[in-house]
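Read the structure below first, then the notes.
Each chain you see keeps its place in the complex, though not every chain is here.
As written, the chains take the letters A and B, and residue 1 is the first residue of each chain.
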Amino acid sequence: MSDVLKKTVAALEEARLNAPYFKEARLLPDKDDIISVLDKLQRILFPGYFGKSDEYFIGWTLADVRESLLKQISSVSALKGSDINAEDAVDKFISALPEVQKLLFLDIEAFFEGDPAAESTKEVIFSYPGFYAIFVYRLAHLLYELRVPFIPRIMTEHAHSLTGVDINAGAKIGKSFFIDHATGVVIGETTEIGDRVKIYQGVTIGALSTRGGQCLRGKKRHPTIGNDVTIYSGATLLGGETYIADGVTIPGNAFITRSVAKGDVIKVN
Amino acid sequence: MSDVLKKTVAALEEARLNAPYFKEARLLPDKDDIISVLDKLQRILFPGYFGKSDEYFIGWTLADVRESLLKQISSVSALKGSDINAEDAVDKFISALPEVQKLLFLDIEAFFEGDPAAESTKEVIFSYPGFYAIFVYRLAHLLYELRVPFIPRIMTEHAHSLTGVDINAGAKIGKSFFIDHATGVVIGETTEIGDRVKIYQGVTIGALSTRGGQCLRGKKRHPTIGNDVTIYSGATLLGGETYIADGVTIPGNAFITRSVAKGDVIKVN
């Protein structure tokens, strides 16, 4: 073994033992396990689409999902010194799945209705990255609401990586949501979105400024969007006090940092 | 097995049996198989780049591609009640591959010529996500033209996920096409693009409004782009009657909803 290698190993070992970033890293969740939970839930909630499925399959796989989540949540709670009851959280998550499935049915309809290029609802479930992003968001949001740390973000970042849609698990999104040409979309942590909202590629619903850094933690930093709003591609909506009223249409490339009422003219270019 | 699990399984089984979305889902194509067809065609059309290759390899693997496509198209045709002849479609697809390869050679040249950062044409084939997106589009478009359902979209969404470039398989794109810094690009279903067109990151060639939803099905909703057009990053071009004349350059971040003739001034900011 060369000297170069020996010296480098020694320096890296020094960092491993002393850098604060690596303490207790062993308690972090297993990313592959979380992603496999998403794959299993996709197969459970959309039987027949991603492999065969029957009642036995659903039962067996759901028990598996339960066990994985229990293990990962217990570990991550220890890491965070969190007081959540892992078993309780998992049971609530499992119990809520049929309700999530019903919400996703409404999203499917919104996608099909909204996109003339969609041949059928089957295509939406099977192939639409925007729908995949929402599927993952709705599950991650459930865990976020149950105050499970780390895992919701692993889920949404997985969807982000596959789709280019970055929805923070903390955002609140209503029924019948639709994202077309899903790519380059950002929806921040304290965003609130009403029902029947349509969003296109490149839309940002973000914070006005993050100069405050960690001091802004937990504050409302992102817009509130009413019902029946359409936001065309490339539009940027910023700020925690920005409110987009029911029924408003935001044109493409608009840059919005104030509230918009129904009927307001929005200048673009 | 806990009550929570049992109740959830019962509710999900209820949905599995009754929700209309799951009928005949078993006839959907196998996504992994379609993606593996793309991988095989990449290795066949660019011998040596993604693994060893000789005439025997090409023959063996092409027969494999043929078999996979035959199976998937037959299944999906049954699902759609389509009248296409699977064997005929596959043979036409296979026969057209050498022609597609020639088109891709022209694209390679366009990429190399267009990007000063490209060290060689090898780098384009091997590493450029924009080129990968076009490679997949040209194959998917072939199947789209043969009226094969579902499969073209699975292909383009796979490229979309890997590259952030969302080209609908229905779009018509001419020779020597070039996408630089491929990410966040959207090209809609009824788009028509001429020869020697260059497109940059974040460009949308989309519909003006989709309020009409499924009623717009099959209508021309996306722009027509002439020959020798350059569209810089972040530009948005919308509408089925929008025509960009030969030789026009669209500046970055432009928002275009009307036709542009050679010599027109385009305001940006």
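The rule is short, and it goes like this: a residue touches a chain if its C-beta (ideal position, glycine included) is under 8 Å from a C-beta of that chain, and two chains touch if they have at least 3 such contacts.
What you are looking at is a predicted structure, and each value in this text was computed from that prediction instead of being measured.
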item	value
Oligomeric copy total, full assembly; chains in place: 2	6
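Convention: only the chains that are shown with their structure count from here on.
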item	value
Gap in Å, rounded to a whole number, between the CA centres of subunit B and subunit A	26
Partner subunit B, residues of subunit A touching it in the complex	44-50, 52-55, 58-59, 62-63, 66, 91, 94-95, 97-98, 101, 105, 108, 112-119, 121-123, 125-129, 162-164, 180-184, 198, 200-202, 230, 233-234, 252-253, 268-269
Of all residues in subunit B, those that touch subunit A in their complex	1-2, 4-5, 7-9, 11-13, 15-16, 19-22, 25-26, 28, 31, 79-80, 149-150, 153-154, 157, 160-161, 164, 166, 168, 170, 183-186, 188-189, 202, 204, 206-207, 210-219, 221, 234, 236, 238, 253-255, 267-269
